[in-house]
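A single protein chain has been omitted; all remaining protein chains appear in their positions.
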Amino acid sequence: MASEHYVIIGNGAAANGAADILREGDPESRITLISREFFPFYNRHRLRFFISDEVSEDELVVRPPAHYREQGVRLRLGQEVQRVDLKEKILYLKHMEKVHYTRLLLCCGGWPRIPEVHYTYRQHFTVLKGLSHARAFREKLAGIKRVLMVGGDLISVKMTDTLLRMGKEVVFMVDRDSFWPLTLTDEMRAGFAERLTGHGAEVLVDDEITGIVEVKSGYEVMTRRKEKISCGLVGAFFGLVPKVEFLYSSGLDIDRGILVDDHLRSSDPDVYAAGDCAQIWNPELNNYWVSIGWENAGILGEVAARNMLGESATAGTPKDRALDYEGVKVNTSWWQIYD
Amino acid sequence: MTDRKHIDVTFRICGAAGDGSLAAGSFLNHAAARMGYHIMNIDLYPAEIRGFGKSVAHTRISDRPVQTPGELADCLVALNDPHAISELNTLAEGAVILYDSNPPNYVEEDEAVAGFVEPGMIGYGVPLGELSAIATKSARSRNIVSLGALAGIFRIPAEYLRDAIRARFSRKSAEIVEMNLRAFDLGHDYARTELVKADAIDFGERVPGARDDVAVVSGNDAVAKACLDAGVRLYAGYPITPATRIMEILAKELPKQGGVVVQTEDEISAIGHAIGGGFAGKRSLTATSGPGLSLMSEFLNLAVMAEVPVVVVNGQRGGPSTGLPTKTEQSDLNIAVFGGAGDSPRPVIAPADVTECYELTVKAFEVADAFQTPVIVLTDLFLGNRMEDITWPEGDSGRWGRYEDRLADPSDGEEYRRFEVTPDGVSPRSVPGTPGLYYPATGLEHDERGFPEYSPENHLRMTEKRYRKFDTLRALWPAPEPEGPDGDLEVGIISWGSTIGTAREALGHLNAGEARVGGFFPRLVWPLHNEALRAFSARSRVLIVAEGNHSGQLANVVESIVCREIIRVTEIPAGPISSRKIIEAAGGMSG
Partner (left out) sequence: MKKETGHSGVGGQASGYPFSDESPRISEHPQDLDYIRANIPCQWACPARTNIPGYISANYGEHFDASYLINRASNLLPGILGRICSRPCEDACRHGDPDLGEPVAICPLKRVAADHRLEKVPPEAQVFGRSGKTVGVVGAGPAGLAAAHSLSVFGHDVVVYEQFDHAGGMLWYGIPEFRLPSAVIEEEIGFIENLGVEFRFGERLGEDFTVPDLLERHDAAVVSAGCTRPYQLGIPGADLKGYYTGLDFMMRINRGETPEVGERIIVIGAGFTAFDCARSALRCGAKDVSICILAVEELLTVTREEVLEAKRENIRIESLLQSQEILGTDTIEGVRFARNRLGGVDEKGERITTPIEGSEFVLPADTVIAAIGQQPERDHSAIGLDREPVFDEAGTSDVEGLFITGDFLTGASTVIGSVGKAKQTATLVDEYLMGRTRRKSLVMIDPTEDTHRQRSWDFIERQEMPLLPMEDRLQGHSAEVELGLTPEQNLEESKRCYLCNLKYEIHIPDCIYCRWCIDQCPRECIGLAKDVKPTGGHLGADVEWTERWDEVAGIVIDNDRCIRCGICLRICPTRCIYVRLVNLVERYDVGEEVADGE
């Protein structure tokens, strides 16, 4: 056991949950966390309070680097895995270093999704997932009055509340694809619109962007129905996609996310996945599901770690409603949409 | 470390042989000095003299005078990852690491410096190899690209660095100059457009005061130039680290002034040649290091006895024996002062910095001539190799003595007494072979005319005469001016040679607070100005002697003069002493 080297890609809730279990269960092993972000493990769902200046960067930190030194966990921050060789069990990092693992846990999370139909406008969009996004968001927000939010997802509705509280005007264009990969019923969408309007946002439904021009004061957005929306920032909130491109060449089974069984084991017996990047088989549902959210991720990280240690833990059934926005409840399992 | 008002940044550019880390450091030194910054640079090599090892250019740049090279670096440039990883423990908190973000080949786990960048450090990845290939079609200009990146990140005025590059490649084709400037510009532009600045080091494109007369030179360079300016006619030597550089320069330059450089078969022969030159009335020297100085002991005694002017520059390194050939130390004071058999007085001079290497080497020749004695100049590897920005001192200042000054006049008609007993201990010289001024010069005790004479009366008279030169010298050479506040001191710090800079830095640091700390820094380390030393001691509640040897070689001498307890800061860290050690010692004492 002493020769085990557990490598965890990611430094979020799932990754840290897993690292704790692995350290506890295998005190002699080497454990390495590799994260693209340079910032230590931080509280992602509080980013909007950072944007509104209610908390500082330091207050976002959940675990400082010293914690990992104490735990004997090697923390590699700001480092990117470029590809994985499953056969040789080597990770190839972007800065041209090889890292050998004996067991690999993928907690690489999600990344803001820009639907391909909006590709043309992607350089005009401001997105929000990590701290670097939040920093940029905050910077752009200074000195502007009006924000256009397009899309519609978990983050966007809460962010809208924050923006309104900050005294910004918010125009919310609910995309037909909102809450992707879920498909909302018209009734649900109307419910959202009503509540957003109630909070003071101007809500546009059944409309789409037909052009964006960058002007001195921000952006002028042309839409199909309304002539022109002037705003200082266009926030794009189309949900997250698992960041798994770097795994494509590995031969690992990937659909939207990394396909794993109930034990979170992927198509390679020594590779596991947990958190937002995993597409989990659930024998009860007879279907795949994807976890969304912090709490689930931590639990899944622990489950994966237990299985990596040789136990037999199951991911269980997803929580029914991960999203509950003032009574509008959305089931977050990806594959229940066709019921 | 840089604060808001002042620039004070220590760079370490680390690479393997052939990576050009030292060249990059040299460009940085020259450009910074031209801008009016003060620099101190020390190039570090592996312990082996030859081989494909690590080489590090260590440069401290400040807008205030620099006393030491700085202990911890604020910025590490990694041109070779495994070597750079071994340098990580030399970094200050929050240091910047510049590395090649896209090297051509994968390395094994833990062999990439980028893998070690953690919160608390700032890593900037620049595709050094790629940009180098674009600029010069090879990976050999990675050092220049990294220099451009440094300029971009820290906003160092680029034009001065470009000038330094131009000057370096001026003998090459215009195309090579252009390619290297392009490499610099690519690095600069990359840093400006692709990197997000996360550190606090900011030169702000500031040029504190452009200096055209500035020279960036090492202690050895300064010694060599001093020899040339002092009118040396003969250098004889046997190569040894760290003194070889002096011989290299003189071999090139001395013949142009009609002088002669002889590489002898060993150090004994080398000083023999130099004594011959001195005897013949021409300024002569040899330069060596500890092992060589040991071999020269007996010939030095001859020069004392026969009263022949000769200068020996001794670049100290770790000993005994061949010891640590590439590591600095200050452990040759004992042999310099006490290394003679019999009662063998010889002045020992130790410069503190590069400018003094020049001034005091010139002075050493003057003392040798004026007092007809061998003079030992003690530099060390660190002082000899370190580069500083200096302005060459004015030429003919305060020359004390020349050979001609005490020349006997053959027309006196009296019997010529070469070793005449005089009040100042100095006797009339003659050019050997001058009719009427013939005399025997021998290692045997002699009478005033030079003939062997062993009577106890004569021996005492002559020994006293030779030692009387010290009194004359003490009177002529101004006593050290104590540094720091007047009046009573909580701590008095005494130091010598290259450690003076360290001691001064400690002094500045300690006196920035409430403390009252003073410094006593003799350059003439033998004979010491005993009265001045005792006076300084009397003012100091606690006395510290800081030096780069283990046994406290100066401290022993000082102790015997001041007859009190001394706190010894004696360090042999294979490099310059850290001012932190002195501060800790003084802090502990002054409470």
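Observations on the model:
Lettered A and B in written order, each chain numbered from 1.
One rule holds in what follows: a residue touches a chain if its C-beta (ideal position, glycine included) is under 8 Å from a C-beta of that chain, and two chains touch if they have at least 3 such contacts.
Everything numeric in this text was worked out from a predicted model, so none of it was measured.
In the whole complex the chain that is left out makes contact with A, B.
Within the full complex, the residue among A:Ile254, A:Cys277, A:Val290 or A:Met308 touching the omitted chain is A:Ile254.
When the full complex is taken into account, the listed residue touching the unshown chain is B:Gly129, out of B:Gly115, B:Gly129 or B:Pro242. Screening A:Gln82, A:Thr102 or A:Thr162 against the full complex identifies A:Gln82 as the residue touching the chain left out.
Annotation: of A:Phe41, A:Tyr92 or A:Tyr272, A:Tyr92 touches the absent chain (contact as defined above). If you put the hidden chain back, the residue from B:Arg64, B:Lys137 or B:Arg564 that touches it is B:Lys137.
Against the chain not shown here, chain A presents residues 82-83, 92, 96, 115-117, 119-120, 210, 248-249, 253-256, 259, 267, 281, 286-288, 335, 338-339. On the side of chain B, touch with the chain left out of the figure occurs at residues 18, 104-106, 129-130, 133-134, 137-140.
Everything below uses one rule, namely that only the chains that are shown with their structure count from here on.
Distance between chain A and chain B, defined via averaged C-alpha coordinates, is recorded as 59 Å. Note for the complex: chain A touches chain B at residues 38-40, 64-65, 75-79, 92-100. Residues 99, 101-112, 114-115, 117-120, 123, 125 of chain B are the ones touching chain A in the complex.
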